[in-house]
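This is the structure I want to talk about, given as structure tokens.
A single protein chain has been omitted from the complex, and every remaining protein chain is retained in its original position.
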Amino acid sequence: MVDHTSTTPSGAEGRGPEARPFLRFRDDDPVGDPAVTVNAFLGQGNATAVRIEPGDDTRELLPHLDRVALVEVNFPTLGDGRGYSAARILREEGYTGELRAVGNVLVDQLAFMRRCGFDAFEPGEPLDAADVEAALGRFPHVYQQAADSAVPIWSLRHGKEAGARNG
Amino acid sequence: MYRYDQYDQAMVDARVEEFRDQCQRRLDGQLSEDQFKPLRLMNGLYLQLHAYMLRVAIPYGTLSGAQMHILADIADKYDRGYAHFTTRQNVQYNWIKLEDAGDILADLASREMHAIQTSGNCIRNISSDHFAGAAADEVCDPRPYAELLRQWSSFHPEFSYLPRKFKIAVIASPTDRAAMKLHDIGINLVRNNEGELGAAFYVGGGMGRTPMIAPQIREFVPLDQLITYAEACLRVYNRHGRRDNKYKARIKILVHELGADEYRRQVEAEFEHLLAQKIEPPFAELERLCEFFGDPGFENLAEAEIDRSDPEFALWVDRNTHPHKRPGYTSAVISLKPVGGIPGDATAAQMRLMADLATQYSFDECRVMHTQNIVLPHVRKADLHALWTKLDEAGLATPNLDQIDDIIACPGLDYCSLANARSIPVAQKISQRFAANGKGDTLGELKLKISGCINACGHHHAGHIGILGVDRKGVENYQLLLGGSEADDTSLAKITGPGFDEDGIVNAVETATDVYLANRADGERFLDTYRRIGMAPFKEALYG
Partner (left out) sequence: MIILTGNDLATGAVTWWTGSAWSHDVADAADVGDQADAIAAREEAARRVNVPYAIQAEIGPGGIVRPAHIKDRIRGLGPTVRPDLTLKPGDADAVREVI
């Protein structure tokens, strides 16, 4: 399980000349390969980056996770929350590569996305760094177990310390 | 009652500050209305017909005296001196300013309350039996399980952008007083053959434009797998629920289109997977929650005879009390349905009185019923007359629980921007009509429910008599429905035929009750007679 708890983005600068807004919580180098569709990925033995659209079945990727370095999950609209499940499933299945939310990503969604396992963001509109920090630091605790290492309140109440995982 | 600890308080306080910021960003123009709308909805703030409307969560309908007091204070300080209790055991304010929203949430947080997830496409306030912890027929108090689900669903990172809103009800007795099977998930706590407690899951019920009764998806989920099972139900819905059409986005459509068996298969597969993820809270947490809902300090009383010499009091006792599990106690219902009044509305003064009476007579506890009334759950029978006297002085002792004038009505076109027709005036006219003609007292249990549009906030599908407001070429029109029930004998009401205007619908209701009176066999309620004789005699009388 990757540690996704860091709230300070590293490598938040852009990539290359036509840099798009980009936010990253990983120490390794960003994957530069263009992400292909799930269908293209499944049909193509050598792609290492794949983009999941809301209607795709994330679980189709599971047999091939060992060759994936980047999964992009597209959020075409704010309200379509399928990408949150896609991300959690990938992390639950042991995927440790970059998991990047792209598209309609507002600062108000970041904390939930981080909890579902996203560790990189490429929002359609740039995010203000101070807003990002405020949003990620907003809630002192969490109520439930998710894909990050945050310890739920109900475990803290019964002797688990922050930083330990259930199980 | 449940009390926040430092964790709960810190979360609610953080939410207040978050929403304060979001409101400020909207007022400053950093957020557009499109961007702000989902954020404000997750804090229960709507833009309604006359102003912003705030919906405050009352988890499983339970309130302390102090909480009822702050609700009254908010009504005076930020609204127009009243509030509206809803069928989902929440409370709504109709005249809220965006500028004040942060301060209101802070006031709520000071008494362990919030408006989190009272709207939006997320898991909403968990509702429950209003007689929980008091009812003689319950297997256990359902509220610790509702509280566990409340915490699990609060700020759920995966399920905050569902296809559509998601409502959960938890009950624990054979008599369903919470319309459990008309929820997205209905949970019924039961004992299995070994005597162990567990949860039966019903998934895919609902009202709205496509009313459906939830099928059972699992007969028995062990208590130490409750959250994991709920998570599985929600994940299947979040991934596969329809998002192409708002009207087909509720989980009931998914369950219906897949079929209960296929939905169950998918949930069970997801459940197996999630069990390995160890997301279930420690069992000690459930034990901790159960302690909050233990005995509030009942005295060992002898079973008491109530002095029935005052006939008005005796009538109120017969109609507005419910058997308690402890001898010498009863649950008393405060009707918010005076004849000609607005169903579910209470003034700040009435709310303060109810708060004080809860403190004095009911271990500091009251409940909001889904029928828009208030319960004092644990009243000593010896105190009933004193309680009734005080209620009567304040106009809160209408003896009409489950009578024809105990009408559920949604806000309708007087307040709601989605409405086709007004609901409240119809409710007022019906209660006045039956008070004036004296028939009201002859009808027995008769549940009348009115919605101002197909969204069915007034549960019209579940009324013994239901009324649905429709728009006929810009004019208010009302359809009559018969034969619904939200209780354990859940059924959906059927439309009688062409609609009526406002006076016409009041007449039609009277006609329907006349058919019942003419046909009823011994001991039959309206619903029983309808079920026995069918729609035809009613149609004949209404349109013949």
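Labels for the chains are A and B, by order of writing; each one numbers its residues from 1.
Everything below uses one rule, namely that a contact is a pair of C-beta atoms (placed from the backbone, for glycine too) under 8 Å apart; a residue touches a chain by one contact, two chains touch by 3 or more.
Worth saying up front: this structure is predicted, and the values here are computed from it rather than measured.
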Relative to the complete complex, which of the depicted chains are touched by the chain excluded from display? B
Among the options B:Met1, B:Ala14, B:Leu98 or B:Leu492, the absent chain makes contact with B:Leu98
From the list B:Asp137, B:Glu268 or B:Asp414, pick the residue that touches the absent chain. B:Asp414
Touch assignment to the omitted chain, from B:Asp8, B:Asp21 or B:Glu476, lands on B:Glu476
Out of B:Gln22, B:Asn90, B:Ser173 or B:Gln428, which is the one that touches the chain we can't see? B:Gln428
Contact residue for the chain not shown (choose from B:His50, B:Arg191 or B:Arg308): B:His50
Tell me which stretches of chain B touch the chain missing from the display. 26-27, 29, 33, 47, 49-52, 80, 94-99, 342, 413-415, 417, 419, 422, 424-425, 428, 474-476
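Here is the rule we go by: only the chains that are shown with their structure count from here on.
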Nearest whole angstrom, what separates the Cα centre of chain A from the Cα centre of chain B? 37
For the chain B and chain A complex, residues of the former touching the latter: 5, 7-8, 10-11, 14-15, 17-18, 21-22, 35, 38-39, 121, 151-152, 154-162, 227, 235, 238-239, 243, 273, 277-279, 281-282, 284-285, 288
Per the touch rule, the chain A residues reaching chain B in their complex are 54, 78-82, 84-86, 88, 92, 106, 108, 111-113, 115-116, 134, 138-146, 152-158, 160, 166-167
